[in-house]
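What follows is chain A.
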Amino acid sequence: MGITFAIIAALTLVSAIAAMSLRNLVHCALSLAVTFAGIAAMYLQLDAQFVGFAQILVYIGAVAILIVFAILLTRSSETPQPVISRSWIMGIVIALAVFGVLTKVILSSSIAQRELPAKPAPTVRQIGDQLMTRYVLPLEAIGLLLTAATIGAVIIAMHDKKGRGDGGQNVNSTPSRAEAHQHADETHNLIT
Partner candidate 1 sequence: MIGEFFKGLFLMIWKVVTDQPDPKVEFVSVFPATIQPIISVLLSIVPIIMVFASLFALTTLLERKGLGRIQNRLGPNRVGPFGLFQPVADGLKMLTKEDIVPHSADKLIHFLAPIVLLVPTLLAYAVLPFGQNMVPIDMDAGILFFFAVGASTELSIFMAGWSSRNKYSLLGAMRAIAQMISYEIPLIISSVTVIMIAGSLSLVEIVDKQSGYHFGFLPHWNVFTPWGLAGFIIFLIASLAESNRSPFDIPEAESEIIAGHLTEYSGFKYALFFLAEYLGMFAVSGLAVTLFLGGWRAPLPFLEIVPSYIWFLLKLMGLVCLFIWIRGTLPRLRVDQLLNFAWKFMLPMSLINLFVAAIWHFTSVWNFRGAGLGRWLLCAAMIAVPYVWLGRTLIGNKKITHRTYRFAN
Partner candidate 2 sequence: MLGEGIIKGMVETAKNFVGSYHDPKRLTTVEYPENKIPAKENARNFPFLVFDGVDADKGLRCVACQICEKECPPKCIYIIKDTVKKPDYMGKMQIQPKIFDIDISVCMSCQICVEVCPFEAIKMDTQFELSTTDRFENLLLNKRELAKPNEYYHKIHPTEATEVDERLAAEKAKAEAKAKADAEAKAKATVAAAAAKAAPTPVPAPAK
């Protein structure tokens, strides 16, 4: 519980709150990225290099960008709602209740009772070995799932492209010039 941890935790929390409460969606997304970075920093502080870097690579490099893209590419749904919901008391009550239940469960579970094991030094090689031996089935299952998702995404994207009408190559279909093209088409066949 060093000072580093305090700083990182505070940063993570503040940015997480900002991600929830800011009104501008892009600001929210950027705050979320800061939260991800904070979590990665915590992993690193725990000497979990691989997980920390994977967190940065996946969450900041991919997920945050994905969110940002989603915000940019979809129709803006920035409705000028009031920041605080009218039923905020109910919300707080529910949040506190959930928090209490979770705390209770965690504290009463066997994890909390167990002694902290000696600090392991998991190298990447060990993680890899474990993944390839003990956890090979889950890994394969995840791989299959992701492949299926990728193929699905490709199919959806291809469908969308067809719907767009040959990438917009079909000039004649645009109405602004249809008239002019008509004039051109009126002309007879010509010349080589």
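We take it that contacts are C-beta pairs under 8 Å (C-beta built on N, C-alpha and C of every residue); 3 or more make two chains touch, one makes a residue touch a chain; residues count from 1.
Basis for inclusion: all candidates are chains of the complex that A comes from, given by their letters.
The shown structure was predicted, so the numbers you read here are calculated from the model rather than taken from an experiment.
Chemist: In the complex, chain A is touched by which of the candidates 1 or 2?
Modeler: In this complex, the candidate that touches chain A is number 1.
Chemist: Touching residues of chain A toward candidate 1 in the complex: what are they?
Modeler: Chain A residues touching candidate 1: 26-27, 30, 33, 37, 40, 49-50, 53-54, 56-57, 60-62, 64-65, 68-69, 72, 123-125, 167.
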